[in-house]
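Encoded as structure tokens, here's the structure I'll be asking about.
One protein chain is absent from this view; the other protein chains keep their places.
Labels run A and B following the written order; every chain starts at residue 1.
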Amino acid sequence: MWAIVRKDLSIERRTGEMLTSLFLLALLVILLFAFSLEPDRLRGPEFVAGLLWTTLLLSGTLTLNRSFVLERELGAWTALALAPVDRGSIYLGKTIANLIFLLTAAVLLLPLIALLLGTNGIAPSPLLPVSIVLGVVGIAAIGTLFSAMASRTRAREILLPLLSFPVLAPLLIGAARTTAAGLAGEELDQIGSWMLLLGGFDVVFLTAGWMAFDYVLED
Amino acid sequence: MVRDVGDTPIRARSLAKSYGLLPVLRGIDLDVERGECLALLGANGAGKSTLLRLLAGVSRASKGELALFGASCHPDRPPADVLARVGFVGHEPLVYRDLTPRQNLDFFAQLYSVGASAAERAERIGRAIESVRLERHADREVRTLSRGTLQRLALARASLHDPELLLLDEPFTGLDAPGRERFTQSLATLHRTGTTIAMVSHDFTEVTALATRAVVLRGGRIAADLSPVPPLAELNEQYRTLVDDGSRNVGHRS
Partner (left out) sequence: MSGSSTPAPASLKPWSDVALPALTGISMLAAVVMVFWIVPDEKIQGVVQRIFYFHVHLAWMCFGGFVFVAICSAWYLKTGSPIADRYAEANAEVGLLFTTLMLWTGPLWARPIWGVWWTWDPRLTMTIVLWVIYAAYLMLRRLGEGDETILRYAAVLGIVGVLDIPLLVLAVRLWRGIHPAVMISDDPEAGLRNATMRWAFGISGIGLAFLFTWLVSLRVRFATVDQELAVLAAEREHR
């Protein structure tokens, strides 16, 4: 499992493809929001949180496509499928690598968005990092599974968002809400059930992906 | 020599495969014994690549039974200890283009648990690189390498864990004459040291140089099983009657 993570990180170190495109895409999405909606009205924790998650979701899914394209390119996918290792751990390895990329992007983006939209009413509480990690784990769990599936088809660029956005809907609702609460300095008892929702989502789909990869990594 | 069945590298019974609706293999019975070097021959669409991919576990058969080293690999999934005894060289080199050959080998060495320590692993990788004469290219990114170099890297990757059975899908395609020469030598060395080999090939020169047995496929069935492999001219002649003539005159031959 960790061999996969290290492998993906050293590819990233050589090309810088994932993080650069993730970050630039995210920046573009933020600009698009500012242009298409009146930026002065997009203030406060709710908008910062909402913008962070839409941005991460959009740019994250587009970038995660690469994750399995590079497995397919020279057929490495086949070599992975033939290796005497548990396929579930291949999934977890890929998910962890993607999680690292997404988390890095989130950490860079959040202050940027807050800065661009104005920091009025923002008083981060310790819940903020928890909500971000739980949300990003969910995107990585679903994104990695579906990216592996979509990489098989011709229309993978369309297919990955098409498959993952609706399934991620509950996560997005929960992550936007908890991040907003975390930014506004709310306490755990106000958003406890939301955190449970996020945690539940992560557990359900990490398990599902881990089990399903047996069937996915096969031609 | 009497051998335990559990030791037979390949044992296939009525193996069949359809892609969607098109039947490609229509029932293959094949035993490959330890130490053999088998060449799978046949026209395009005869099913030789498909058969090799089934044997390697790259794709799944639709019907029939397959056992590698005595362990059932179809309908069951090949167990991990069997996978660890098999190496596969495909059409593509099966590596990552943004890593160097050394990094690639290091990654796959970890998947196959080659070497007890990092130092031992590095040493094994070093030896693998030497064995296919890849020293000069070992630390350049894969995407900059030529087809011949890639093919040698593919062989190094597939034989890194010292597989007892090595499967190759058209390994000579796209190689120039010196490239072929070198690749054949590497394979011959592996074969001499006890590796069982099964390969799909169009190149009869290499086949006659290496193989101890040739199986000709036609229309998804075994049309001939030649052991030992006849000399080049004779093989050419036999192959032509089996494959070219055969397709025009199915009624007479079968």
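Descriptive notes on the structure:
We take it that contacts are C-beta pairs under 8 Å (C-beta built on N, C-alpha and C of every residue); 3 or more make two chains touch, one makes a residue touch a chain.
In this text the structure is predicted, and so the values were computed from the model without any measurement.
From the set A:Phe33, A:Phe68, A:Phe101 or A:Phe205, the residue in touch with the chain omitted from the display is A:Phe205, counting the whole complex. Only one residue from A:Leu9, A:Val167 or A:Leu188 touches the chain missing from this view: A:Val167. The residue from B:Ser18, B:Ser113, B:Ser131 or B:Thr212 that touches the chain not shown here is B:Ser18.
Residues of chain B in touch with the missing chain: 18, 20-23, 62-63.
Residue-level contact of chain A with the missing chain is found at 142, 145-146, 149, 152-155, 159, 162-163, 165-167, 169-171, 173-174, 177, 193-194, 197, 200-201, 204-205, 208, 212, 215-216, 218-219.
Definition applied: only the chains that are shown with their structure count from here on.
Residues 56-60, 80-81, 83-84, 86, 88, 90-99, 103, 107-108, 110-113, 141-142, 150, 157 of chain B touch chain A in their complex. Those residues of chain A whose C-beta lies close enough to touch chain B in the complex are 3, 6-7, 10-11, 14-15, 70, 73-76, 78-86, 218-219.
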